[in-house]
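Report on the structure given below.
Removed from the display is one protein chain of the complex; every other protein chain stays in position.
Showing chain A:
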Amino acid sequence: MVSIYRCQIELHDSLYYATREIGRLYETEPIIHNYALCYALGLVDSQIYSTIVAEEHSYRYFCPEQVPKYEEHLTPLNQQGIYVTPARSLNHYSILNTWKYANNNYHVEMEKTQKNIPSFGRAKEIAEESRFEFFVISQKELKLPKWIRLGKWMSKAEVTVEQLPKHKISEGIFTCTHPLNPLDVMFTNQVISYDVVNMPPVSLIQNVQMRGQYYQFDGIPNLKIPVRIEYRFRS
């Protein structure tokens, strides 16, 4: 029996990640990618959720290179039947912060820059007390952590989980009001129309009209979640 959880995130610190880089302005889009959520919730390479990955891909404190391993890390979640959707904002506001690199020398000489790495910039962050919502679909009962850390600054956020009432599966053309990861749905459902939210590594889609099977819940008529979503990296 599939369990579906509606989860809410409340930020307790300002949240930053670079969805877009516009010169020296780094913008945080108020939408959280589902890959990011899997890591933040501790679902990747975890004994508790039986998602241990091969030793050479294991999650370590030291990263020798900046190459993501989404496929290696997220495939075990498919095997356990755990899927996390991207999170949309329920209410949020943004703030601008300036950041810079610093060093602790008493004497500083101007050095010729050898690499094109900016030393200062402005980050548009999502302010504390903003709230997000996402869904977790799982074959087994899950217990998620109450406190997680998100974004580049590892900002603390509170997670509240509500198990949704019994669902039924319907079929036909429907509109999903929540953002989705197109790679994870387009091979099992026919996607008709959508808006794109540009973000690396996989842009998300929202206001999606699609044909296929979907979960429906008693008393929540507007909530429709496509059935058979899983992480996919190659067709």
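The criterion applied here is as follows: a contact is a pair of C-beta atoms (placed from the backbone, for glycine too) under 8 Å apart; a residue touches a chain by one contact, two chains touch by 3 or more; residues count from 1.
Operating definition for what follows: contacts and distances are computed from a predicted model.
Of "ATP-binding protein", "Type I-D CRISPR-associated protein Cas7/Csc2", "Trehalose transport system permease protein SugB" or "L-aspartate oxidase", only "Type I-D CRISPR-associated protein Cas7/Csc2" is the UniProt protein name of the chain excluded from the display.
From the options A:14, A:34, A:51 or A:138, the residue with contact to the unseen chain in the full assembly is A:14.
Listed residues A:66, A:91, A:198 or A:222: the one in touch with the omitted chain is A:66. The residue touching the chain not shown here, chosen from A:4, A:18 or A:148, is A:148. Residues of chain A that touch the chain left out of view are 12-14, 45, 58-66, 95-105, 114-115, 117, 127-129, 145-149, 153-156, 158.
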